[in-house]
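Heads up, one of the protein chains got dropped from this complex, but the rest are sitting where they should.
Up next, chain A:
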Amino acid sequence: MAASELIEEDEVRIPVEANVTSLNAPAHTRPQRVANGNPTRHALTLSPPADDHDGTNRSERSGLCSLVLIQSLNRKLKRRCEYEKICAKEEHTDRLPNEWWKTGVAFLYALFNLVFTTVVITIVHERVPDKSVSPPLPDKFFDYVDRVPWAFTVTETNGLILVGLWLIQWLFLKHKAIVGRRCFFLIGTLYMYRCVTMYITTLPVPGKHMVCAPKLYNDSKGKIWRILRLISGGGLSLTSSHLMCGDFLYSGHTVMLTLSYLFIKEYSPRWMWWYHWFCWALSISGVICILVGHEHYSVDVVVAYFVTTRTFWWYHTMANTHELREAPNNYLSRVWWNPVFNFLEKNVQTTVPVVFLSPRALLSSCKERYHTIGIERDE
């Protein structure tokens, strides 16, 4: 009985198949669902134009034997799977959805971790052994290269330039929501790892030249002031916000230099090799100047480079290789941040292409967004 009804619904559906895709488009159903097909759902959504068919067909069908029913049902199902195609255009736009709210969540995560790092630096500062008690540790680089006082300024300038370039590049990207989400997540995670390593073991100051602010033993108010000052200055010595010591393992400056270079290279066109080389030179010179300025131990810089590059490549491979998501032994998913990754990248179905918007397109898309927000608010 049910089988014959199915066939009837099939019959009803065939003439109106052309309507399937257009009806589904505004409803934004997932392509997969439509392709597998559920006869009942389709029959419900479509207005059957051939109501008169049902009455006449029913009487004829009553005499069919079950074997033929099953055979024809089989064939029909097969045929249905062949023909229910989804518009290609619709599929494409769904593969890289913007989802700005997820970017917002990632931004909050990064912000939280940056603030948390500042708090941890303030705590660790209290525990740094005094220079006279614990002299700087022997370091191979320091043995070979003497300190140059202006080197650290070069590092910070390079860092600011790289971050500025990346910001401008990001603004012109078409899929800035997705790329921004990745950037915030990586920054947040790397700074969180940094909190852990800074806190558990405190290294002494790398050079006698370092001036550390006096310790505020129980003065909570003073500590909060320090935290705010550090955040407002972005943690840079240029802005004289960074007078605290103890945040050596591992180097945050190396993280920012490396990470902004990696992002710049990954999300810019391949033919701009001169741009890549320029940024690489900025990055490398910045990192070397950290060591030349005796501001960090060599191991801080090496570990920071290692953790940054590995995490960046890990995340992006997980995001780009879609076979991994269904693979049974996907070891990359054993990291602790795999659930967060799934949340951020679940709906990104393909590698993010490097596509830029022209300034005019950028302005018009901004205007459009504000316009639609305005309309929504009015409604």
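Keep in mind that, in the parts below, a residue touches a chain if its C-beta (ideal position, glycine included) is under 8 Å from a C-beta of that chain, and two chains touch if they have at least 3 such contacts; residues count from 1.
We take it that contacts and distances are computed from a predicted model.
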Protein that the absent chain corresponds to, by UniProt name, given "Phosphatidylcholine:ceramide cholinephosphotransferase 1", "Serine/threonine-protein phosphatase 2A 55 kDa regulatory subunit B", "COP9 signalosome complex subunit 6" or "Regulator of G protein signaling 11": "Phosphatidylcholine:ceramide cholinephosphotransferase 1"
Of A:A110, A:L165, A:L203 or A:L344, the residue in touch with the unshown chain: A:L203
Of A:W100, A:F116, A:W314 or A:F356, the residue in touch with the unshown chain: A:W314
Omitted-chain contact residue, chosen from A:V148, A:A213, A:A327 or A:C366: A:A327
On chain A, residues whose C-beta touches the chain left out of the figure: 11, 14-15, 17, 60, 64, 68, 71-72, 75, 79, 83, 127-129, 133-135, 137-141, 196-197, 199-204, 249, 297-300, 302-303, 306-307, 309-310, 312-314, 316-317, 320-321, 323-324, 327, 329-332, 334-335, 351
